[in-house]
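Not every chain of the complex is shown here; the ones you see sit where they belong.
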Amino acid sequence: GGSSSGSNTGGSGSPAGSTSGSTPGSGSSSGGSGPSGSLMIYTSIYPDIINLVSPELEKAFPNLKVEWFQGGTEQVTAKLAAEIEAGKIGADLLMVADPSYYVYLKDQDLLLPYKSENFDAVAVDKDTEDYAYTGVRISNVVIGYNTNLVKPEDAPKTFRELTDPKWKDQVVIVDPTLSGTALVSTYALSEKYGWEYFEQLRDNGAVIGGGNSSVETKLVTGEFAVAVILEENLLKVKDRGEPVEVVYPEDGVIIVPSPIGILKTTQNAEAAKAVVDWWLSTEGQKAIVTGWMHSVRTDVQSPKGAKPLAEFAPGAIKVDWKDLASRSGEVKDKFVEIMGK
Amino acid sequence: MAHIRFNNVVKRFGDVTVIPGFSATVADGEFLTLLGPSGCGKTTMLRILAGFEKVTDGEVWLGDTLVSSPSVHVPPEKRNIGMVFQSYAVWPHMNVFDNVAYPLRIRGVPRQEMRERVLRALEIVHLQGLENRMPSQLSGGQQQRVALARAIVAEPKMLLLDEPLSNLDAKLREAMRFELKEIQRRLGITVVYVTHDQAEAMAMSDRIIVMNKGVIEQVAPPAEIYDRPKSRFVADFVGLVNFLEATVESADGTIRIGDDLVLKVQLPEGSHQRVLAAVRPEHVRISREGSGVGTVKGTVKRRYYLGDQIDYFVETSGGEVRVTGNPLEDQFNEGDTVVLHIGHAFAFPL
Amino acid sequence: MSMRFRVESKSVAIALAVAVLLLFGIFPIVLLVINSFIVDGHFSLGNFREVYANKSNLTAVWNTIKASGLTMLFGTVLSFPLAWLVGRTDLPFKTVFRTLIITPYMVPPFVGAIAWGYLANPRIGYLNQWIRALIPGIEQGPLNIYTMGGMIWVLVLFYFPFSFLSISRALEKMDPSLEEAARISGAGPMRVLKDITIPLTAPAIAAGALLVFVAVASAFGIPSLIGGQARIQVVTTRIISYVYVGTPEAMHEATALAVVLLILSVIALWFSNWYLAKREYFTLGGKSTRPTMVELGRWKWPMVVLFAIACFVFAILPVMALVMTSLVKTMGRGFAFDNLTLDVWRSVLKDKVTWRTLRTSLFSSVLAATGGTVVGLLIAYLKVKTRVRFRTIPDFLATFCNATPGIVLALGLIIAFSGKYGLNLYGTFWMLVVAYFVRHLSYAVRQAAAALEQVHPSLEEAALSSGAGWGRVFRDVTIPLIGPSLVGGWFLVFMPSFYELTMSVLLYSSKATPVGYHLYHLSSFASPQSAAVLSVLILILVLIGNLLMRWASRGKVSL
């Protein structure tokens, strides 16, 4: 590692105009009033959640100026890759969806080990060796269906069932080349059922509907009856009154415990650590739940309309994040090869 | 049939009336020239005849076919016309050969014959050897000749030529004139010609139309236009002329100009006390002395040597008179006292 | 003599323009490309071998060539008659038609793709529903936008304005006597079109075709939304799948794959240069001729109807689909009278972020478009009107920048301008301006170059001999003569910059957030309806802007 160690002058690399003049540690020295200076968080959590937590963070850390760069997981990581190349990482804290990316960053020695005071409360995958990252929110890949088109009793019960002729030309799935969570589900399903599963899906007329939001629209408008999609998308539109329902597949929900991690190059490690603590606290986790995701803590309840994690977590499909981290390109290629014309 | 008839043609651009009313006929095989001041509507008439401008009113007939009227419009390509545009309109993306070959190509002339005919046309306009040049590599006169070659190559029934020789030198012009005349005679085609070169108009035309502000002033064979101009405008526009105010002395046509110049002319219709006498320079002989009817004394004010002739401006009691002298004959200098012998004059109402 | 070393304003201006292009466009791309040759700190062709050995990538290359080529072909074939109708005939309402027909260009392509999804998805597309209502017995379809044909259809609609704008301007500028000379030679109108009009507008046709080709090859929105569902991978979607791995190594692989787009664009540009170089195209000479408009006669009203139908299909239908979507309460129930609401409109219009991002985008894209027009004009001038050696190189370089997919270019810009090489723009408003400028510069170059090809040198020379220095000549003669094309080029840069998404998402900062980011966020996190509202809003604003411009310039400047 070390290729990107913070040999550069303070604060200048921050992309979102962070004008922090803070010297390392300046935040930590100021005892009672908490960390100060500024902190840049790169994240893929929804902007409405950011809007929600911003005032809370402000309350919790009155001297800290928290800035956000928000985008899809893929965009955030692409940006980070370029910054790594330029040797100017702008983020202090990273909160993107795909856990395997943290495996990669850790391998590159880019993450700052930190065992949060709330670490033990986290009930999902976390780096228990080095404390380089820890899950902070949980997204689940599930099945959704349009209630205008499918009666609850007819709804598919398993991922496997989607290859059944009953669902011919009715299924829409998310593109793993565009979405990190879809990459995870593709990996998980191909590991569980082999690539034949996707060949069968293809032959059954399943369609790649783009990213999660685009698939969501196709399901909502009734263009497709069934979708393999993130639970949070379904919960959100269902709440809005759209005709969709969630199915937690019996052959295993795919749980994606999205982590939080501190970049080694941070100039304000104290603040970063404090904010990690906050996110893992019950306040932070409540915000997560408002955003239709599940909390990583057992003491925070599930989002509205969702099954509690505990009910489906045991039967979830296990994902080997290390393996995925090293094979993501291969998985995408294979998927494209199978689904492509 | 390339007999042309203009039937009270009117042309307006927006609210500018360019042709208030134009009626004329051109016989089959005739060489007709439009002559008139810049901006009088010559190009407009040619364009109407070619079918590029619709008429605002009136009719144009080609033979027995009505080709233009406010409701009828035969498109240009159906009129079998060759044309040289005042702006040349040589196609910049084709070389000389292709430019000239185009009308033949359209007519589907076989390759070999086409080649021959194009080369012949290029020879006629003295452009042999430049077939492969692009127009931008040609001089102005060369481009004009490409346009000319293109107009004649297909030997159309009718040729419309808008100042086709204006950028050529005297020698080449004369050669071209000769060739054009030759083509016209050989093929018996009808030519409508626009030129501002009087010698050209005189030498080539069967008839000349003198236009002024879109209106026909006179239609007649060249000699008649020159010798019996119908109006002061025609006399003035065609050839050089000295205008001198005169008093009518008697009804048989004797007029007096200034103190001592007495001339015999054909008086214009209607009775007039005073008329405008018009005298062409070449109808005046200049000499050292002389007297009698038609002579007047004067002083040489200015003198211009033109090579084949000398122009004198002579001050007389009746006004300044321009005279053309032959350089071979007696020459006069500025300030010399001379006598002018006026051989012929016309008279117009003042 | 001291004369020898005089610094000419012309050379300085052109040199500056080229320098700007090199610094902001070529430098980042070259950095990336060089890095793509380095594996584990050594020079290696590994990335290239890896990427080009992959069968999916090769299929994607072929699909890209097919989609770009066909879009270019259909786009050109479509725009020529339309451009001819508005440029050379007495077609009624042509100013309205001219603006309407290019409205697809005022809508972000990915939104357009969504709109066409609403219209023509085989199951519940509005069009299909209507057709099925009219003709009973059809179960599905009959239209399916999710096919190669459907994708090309949408691509054509969104990219043909390149061709339409440049061709219509060229036709307007053409000396009609050149066509008349052919008519009088016996050629009918169609023959004249083939022999004279089309060859003489070749620079404009080529310019448009080239832009369409390169723009489509490097486009992501439409191929991803439509091609994805149609299972058609193209180079950009493949590049994205590399980039989205999120590691520098994958980024290098993405760059290695992007190189094929650079090569394709170079081939296309080289081909067009080669074709154009053989001829001269001065159709705007020193002798003015009457601007004769072809009279359509009895074809007039049929043509109006045809054009109106085209406008309806190209512009009104998709916008209508967006408006309809934006008005429903729940998308699940579709467009029904008891399911309508203005809430989405209200919330988007009331949202301060909407207006803030619109303002940011307006400023950045006006700057990018203006800068692009100036630099593009100079580069085009260098190429067309000077005899300098290597004069065509900057044009190639601008085309490179255009052929580089936005995402790759954005990565390059981050690497180049985050301070490592002395200049730190990253995270500022200026980064957006630079990105938009670089990516779309070649639109301005193409438009200007095609227009300059037509102008006879004597027109500039006359101004020089009047005593005007080169700068003055440029201002008084050159620019006004090709003015409409420059306005067209400005618009071509402005519009995609205004709603730019791919690069914006990577380069925005909390202080300067462009509307493209807002749009992205609305469509992926909020509701597709708010994205529809915002797109329609952008469209309305642009149309108003156009009207204002036309009014302020008394009809001289408009689209």
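To keep things simple, chains are lettered A, B and C as they appear, and every chain counts its residues starting from 1.
The criterion applied here is as follows: a contact is a pair of C-beta atoms (placed from the backbone, for glycine too) under 8 Å apart; a residue touches a chain by one contact, two chains touch by 3 or more.
In this text the structure is predicted, and so the values were computed from the model without any measurement.
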item: Total copies per chain kind in the whole complex, with one of each drawn here; value: A x1, B x2, C x1
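Everything that follows uses one rule, which is that only the chains that are shown with their structure count from here on.
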item: Pairwise touch network: line, ring, star, complete, or other; value: line
item: Most central chain, Cα average position; value: C
item: Euclidean distance of C-alpha centroids - chain A vs chain C, Å; value: 35
item: Between chain A and chain B, centroid-to-centroid distance (C-alpha), Å; value: 89
item: Numbers and ranges of chain B residues touching at least 2 other chains; value: none
item: Chain C - residues contacting chain A, complex; value: 35, 54-56, 59, 114, 117-118, 121, 123-124, 146, 224-225, 228-233, 237-238, 240-248, 250-251, 253, 329-334, 407, 410-412, 414-416, 418-420, 424, 426-428, 505-506, 508-512, 521, 523-528
item: In the complex with chain B, residue positions of chain C that touch it; value: 175, 177-178, 180-189, 191, 195-196, 199-200, 202, 279-283, 285, 287, 289, 292, 295
item: Residues of chain B touching chain C in the complex; value: 50-54, 75-77, 79-83, 85-87, 89-93, 102-103, 106-107, 134-136, 147, 150, 154, 160
